[in-house]
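Note that one protein chain of the assembly has been removed; the remaining protein chains are unaltered in position.
The letters A and B name the chains in turn, as written, and every chain counts its residues from 1.
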Amino acid sequence: MPSAEKQTKKIPWGFLTGTLIFLLSTVLLFVEGQQKEWIRYQHQYNSQNNTHDNGPRVITITPTLTGKPEMCLTCHQGIEEVSPSHPVETFGCIACHGGNGETLDKDLAHKFMRGGSNPSKLSAADKSCGTGPDGVPCHNGFKDDWKNMVDRVRRSLQATDAGAVAAVQYTYNIPRPPDTKYGVKHVTDNDVRTFGFPDKLISIHEKIKSDELKGAAHPIEKKFEANCINSGCHLYSEAPHEKYFHRSEGCASCHIPRSKDGFYKGRDVTISKNEAGHMEFHRITTAIPYSTCNSCHNRGVYSLRQMEFIKRTDLKSDASDSDSAESFRKKVYYHPMTLYAKCELTLDCVDCHTHNEIMGNGDIFPDKKAAVETRCLDCHGTIDSEPAFEIIKSPDQPDAFITGQNPYIAPEEGDAVAVTKKGTLRPAVKKVNGKWQIVTKVNGNTYYIPTVKGSPCKQNADEQEALYCHTCHDTGKNSVGRNIKK
Amino acid sequence: MKKNKSVIINFFLHLHPKRISESSARFTYTFGLGGLVLFAFIITAVTGVLLVFKYSPSTDSANQSLQYIATVSEYGWYIRNLHYWAAQIMVVAALLHMVRIVLTGGYLRGRAFNWIIGIILLIFIILMDFTGYPLRWDVKSNYALITALNLINDIPVLGHFLCGLFFGGPDISENTLLHLYGWHIAGLPFFFFLFMVYHFYRIRKDGGISEYERGSIKKTVSGEALLKKEIVFILFALSGLIIISAVYTPELGLSAQNDFNESSVNSPWIVLWLQFLLRYLQPFSGGIVIPAIAILYWISLPLIDKNDQVQGVWFSRERIKFWLPFILSILIISMLSIAETLIK
Partner (left out) sequence: MENINIKKEQSNTRRGFLKITAVAAAAGAIAAHLWIAVQYLLGSPSGKKQHEWKIGKPEDFDNGITFVSDANVFILRDGNKFKALSSKCTHLGCTLKKVQSDSSTTAGKKSVTEFHCPCHGSKFNAKGERIAGPGKKSLQYFHIALSQDGKELMVNNDMPVASEYFTLI
């Protein structure tokens, strides 16, 4: 027989190796196949919530607003619904966050997300918070200026830092063109309603850059840029990731509060729970607690002399959640040298400070003084008169609508509500049966407000600065303050 | 032979001659390239059938359905990877097969006709590859599609006709995708299959694959021995394919309506050289005339090269004036592709 016959008697090494490699590569394939990310997240979610019988499944929703199916919730199964007014069946995820819901590939799905993980960054807010999928105005782009929250915030002091910039320039006599004001970013206002307010701010970065080109950059201004503007004292950047400092960026700075230690505490397994710098819950709120405001305010000294932020060193390390709310505030949040009236320890900042102060009213405020409108007499009146008030004509009138973002009140026609000297309504401060009362935003408590008129107070009606009131009404030893809970 | 053999083995055995010259059956003579193309074609066909179950050829949902296959379906990613890599192997193996034929004078001694069939097969393979690419319906492949469409539209006289035939019209629309899909999954494979079967039949008719010895004095091996060799080779090829497919996933972008600012646009690698030419030449000359010249040159090789004396020898010096220009033409195309890659 020819050679071929001999071959068949030999051991078929080639065939053996071939089949074994075939088998091995198949095994490799199964190992690779186990690594689907979304399945891993679902297993994680199921083991955390004891929902094993659900098994891995793709979760698709088709929000009515966009009409396009989204698979985001497959991985982000446990994410909290962002707010009752933004139900997920209607909005889905893409309408605000951008990105792509038709894939479960992590990179592709997250491509073109607005503002990364935070769509409310002021650079992204126009599309995310401002307008809906078809360019429909949501929180921006209206004819009525008061509805354009994004624009208002962008022109507000919290975003522009205009007051701080001006203070630095003034203190160090840094040369600048007359009638030119500076802020963190360029911002314009085509409809200046308050006489004397600027119609635009120039970016401080660009001023410094052009000064540098001329060789005339002021060292203090550069230090200010490096130490203050670039390190988070405004809404365009995050605060330092340290306990009690945690704060997000953009609208979320206030509306999505972070926890004291900056940890995420919700049920979305894709978000790290032991890494600081995440929201506490995926939840928008208008009931902003005092602790959120205090992630910036009262945190230390913004030193004009050293041109840097000096953190407080007196924070009480013994403060714990078992402290009473008041003593906790005093230990952790409030400045030891400042006088605080009872209401400042009981209420939250947003109970008195109006949206026009905090988010701006659409004008570009040149400094803090221009923004503040809250005064003690707004709620307490003077020895001569009761608090100024206005009768609500309709719950839908602009002011009533905005300040009505207090979930515990429902402004009604005919309500007598307090009003600031600039005309901002306070629907939560209401006269009921001849007595003034306030309903707090965060926890819905009702407090009676003691009026000055008829009290032993002898304060001159013309001298109503907070300074005067605090002199007597300090919560220290000699306090005459009272706190009357309903 | 009294052994029990299954019908399948008998079938494949039947495709082989009873006895074959030992020099031709040697692995280092053919490197199994033709067989590799067949193997890859079978894999693309099987995985292609599977993909048809989940692919939706409409502009709204094409990309989405692929995303679904790639990320949601059980092992959809693997099926897709296999399909992709088998297709790439098919192109590479076919090209190398062609190179082998030229270098060993495979088209000599009455095999010129089968050489031309082979080139037609190559064109079909490239077309199948190219029509598969835009089915992703992502931004990058859409650009490749637009380029191809305009290129063909620029052909004098026939342009509109060809556009209608291949793309269902001169503009990208629902029709374009359906046409591409139809050609990719049915039209092209059907004709490819016919030509392929004819190619194999022709090999037998032409007296087996090319060989060194002439006449009847030759050492031979049995067809069964050859089949065994082939099975081992296919096992290795299959393992390689599985490993590549398990590890490397071909790109899949987002559909054009979602991906508005894709910065770099890539053609499939197979037409990179064309993209390079189109940077510098008019669409008609760069995209139509030059490829046509190359193809005509390849087709005419057996007409120029009639040196029937030497066959079955790699790099024979007697035939250097024929194979060297051909290798150069392939090298130039490769260089153009590399240049295009480097430009980016």
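The rule is simple: contacts are C-beta pairs under 8 Å (C-beta built on N, C-alpha and C of every residue); 3 or more make two chains touch, one makes a residue touch a chain.
Please read all numbers here as calculations on a predicted model, not as lab measurements.
Undergrad: In the complete complex, the chain left out here touches which of the visible ones?
TA: Those shown chains that the absent chain touches are A, B.
Undergrad: Kindly state which of the options A:L23, A:A226, A:A410 or A:V432 is in contact with the chain not pictured.
TA: A:L23
Undergrad: Among B:G34, B:P57, B:G76 or B:P189, which residue is in contact with the omitted chain in the full complex?
TA: B:G76
Undergrad: To test your reading of the contact rule: which positions on chain B touch the chain that is missing from view?
TA: So the residues of chain B touching the missing chain come out as 50, 53-54, 72-76, 78-79, 235.
Undergrad: May I ask you to list the residues on chain A that touch the chain which is not drawn?
TA: Chain A touches the chain not shown through residues 9-12, 15-16, 18-20, 22-23, 25-26, 30, 57-60.
Operating definition for what follows: only the chains that are shown with their structure count from here on.
Undergrad: Taking each chain's centre as the mean position of its Cα atoms, how many Å separate chain A from chain B?
TA: Chain centres of chain A and chain B, defined by C-alpha means, are spaced 58 Å apart.
Undergrad: Would you tell me which residues of chain B are touching chain A in their complex?
TA: Residues 63-64, 67-68, 70-72, 75, 78, 220-222, 224-225, 228-229, 231-232, 234-236, 238-240, 242-243, 245-247, 252-255, 258-260 of chain B touch chain A in their complex.
Undergrad: In the complex of these two chains, what residues of chain A are touching chain B?
TA: Where chain A meets chain B, its residues are 2-4, 7-8, 12, 14-15, 17-19, 21-22, 24-26, 28-29, 32-33, 36, 38, 58, 69, 71, 100, 102-105, 108, 111-112.
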